[in-house]
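For this depiction, one protein chain was excluded, whereas all remaining protein chains were kept in their positions.
Naming follows writing order (A and B), and every chain is counted from residue 1.
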Amino acid sequence: MISLTVNQKTYQLDVDPEMPLLWALREVIGLTGTKFGCGVAQCGACVVHLNGEAIRSCVTKCDRANHQNITTIEGLSMDNSHPLQLAWNEENVPQCGYCHSGQIMSAAVLLRENPNPTDRDIDDAMAGNICRCGTYPRIRKAIHLAAKLNGGKGNEK
Amino acid sequence: MKYENQKTGYEKTLILFVISLAITFMALGLNVAKTPSISKIPTKIIKDSLASVTAFKKVYRVLMSPRCMNCHPAGDIPLQGDDSHLHTMSPKRGSEGKGLYAMKCANCHQPGNSPGLHTPPGNPNWHLPPANMKMIFQGRSPDQLARQIVDKKQNGHKNLQQLIEHADDGLVLSAWNPGEGRTKPPLSHSEFKRAWIEWLNKGGYAPKKL
Partner (left out) sequence: MEEISRRHFIASATTAGLALWLGLTSEGNLYKAIDSASVNFSPFILIEANGQITLFNTKPEIGQGTFQSFPALIAEELEVSLDQVIIKQTNGEYQFGNAQRSGGSASIRNSYLPMRKVGAAAREVLIKAAAKTWNVIESECFAQKGSITHAPTQRKLSYGSLIEEAAKFDLPENPKLKDPKDFKILGKMSKRPDIPLKTNGSAEFGIDAIVPGMLYAVVYRSPVIGATLVSYDATEVLKIPGVVKVGTAERIVGVYRYTGVAIIATSYWIANQAKEKLVTHWDNHGFDKFNTRDYEAHLRTLANQTGIVEKAVGNVDDVNLPPESYLEAFYETPIIAHHALEPLNCTAQVNGDRVEIWTSTQVSSAVTGKGAGDMHGQIGFTPENITLHSLFVGGGFGRRLSMDYIVEAVNVAKLVEQPVKVIWSREDCTQQGPFRPMTFSKLKGGISAQGALISFEHKVISPSLQQSRDSTFDPSKVDLAMMEGISEQAYEIPNMRNSYVRADLHIPISPWRSVTSSTVSFAQESFIDELAYQAKKDPMDFRLEHLKKTSDAKKVLLKLKELSNWETKLPKGSGRGVAVWEFFAGLGGQVVEVTCHKDKTITINRVIAVIDLGEVVNPDNVRNQMEGSVIMGLGAVMKGGINFVNGKVAEHNFYDSPLLRINEIPKIEVHILTDGGKVKGVGEPGLPPFAPALANAIFAASGKRFRKLPFELRL
């Protein structure tokens, strides 16, 4: 049995410990906000927080997550009110929207560790997340805005 | 500059190694607990510059192979693949060598190799050298690399004994378990280790050229 605490709720799952966390979240628990994009840690659509770190659930085995704390996009806030979610809405960031669960979960770690990221910091944090629609200019703007909403100065040039 | 077969200065520090052992291990943050003990290997120096340099030629081939060099880049972005191209998603070293923000090494690199081709290779301790001790291999000549490795100011404060033990470090060993589709270093681990110890025990000489 694998025990996962996801968004503060604990699940006992009868799954192969080798199964990537992504599929346990999506298919077994039914949390589909976390997306499958590439399966090989290239695109970042599957990013969730494992004990606060923005891990890629498509290559992270359930075994590594066993008895650990996981936060998915569904648990980032109760009501879409995380500064990043507010900023994403304010800047109309998504187009198709498929990558943005992962984008937001990656950006959340950036803001936690660096409340006033520069454009360079944003590149350093976000170059692992692919957006095929090309919403990158807005992702950048929204992260700067979220930093401001969070009480930071915002470093937008 | 002349430093052909120039003797390196670690013999002096050898005396002190017992004292410094505990301290440096803590400071380095090496995964000491998982490193098998090889302290029985004699660390007696029998200086032999010819044999030492000959051994280093083998060592150099391994260290400059993609499996070692890719995580000892000249810049702050690791390298990837058998062609040692820049890591395509541009993760940065970070002060501790463990990446930055949402791009920490362990976010993709698991405790073990991920199955399949082109998936992230893994190790529990996957990281680059830290920002204050970059231990760059990329672009180093044999002479430069040999001198760098035995310089405590550039090698992570390792003395001879620790350098020898480093051959069995978990992350070093992972070069020989690179995951599907990646070539291993040009020597087996035991050949490498033999050459490594030979090079160091014969005086850690730096060859002018190979």
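Throughout what follows, contacts are C-beta pairs under 8 Å (C-beta built on N, C-alpha and C of every residue); 3 or more make two chains touch, one makes a residue touch a chain.
These numbers come from a predicted model, not from an experiment.
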Sole contact to the chain not displayed, among A:6, A:126 or A:147: A:126
Which of A:2, A:55, A:70 or A:93 contacts the chain that the document leaves out: A:93
Touching residues (missing chain, whole complex) on subunit B: 88-90, 117-118
Subunit A residues touching the omitted chain (full complex): 19-20, 23, 26-28, 30-40, 42-43, 45, 72-74, 76-77, 80, 84-85, 88-89, 92-101, 104, 122-123, 126-140
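What we mean here is this: only the chains that are shown with their structure count from here on.
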Whole-Å gap between the CA centroids of subunit A and subunit B: 34
Subunit A residues within the subunit B interface of the complex: 40-42, 44, 47, 53-56, 59-61, 64, 105-107, 109-110, 113-114, 121, 123-129
Complex contacts: residues of subunit B adjacent to subunit A: 88-92, 100-104, 106-108, 110-111, 114, 116, 118-120
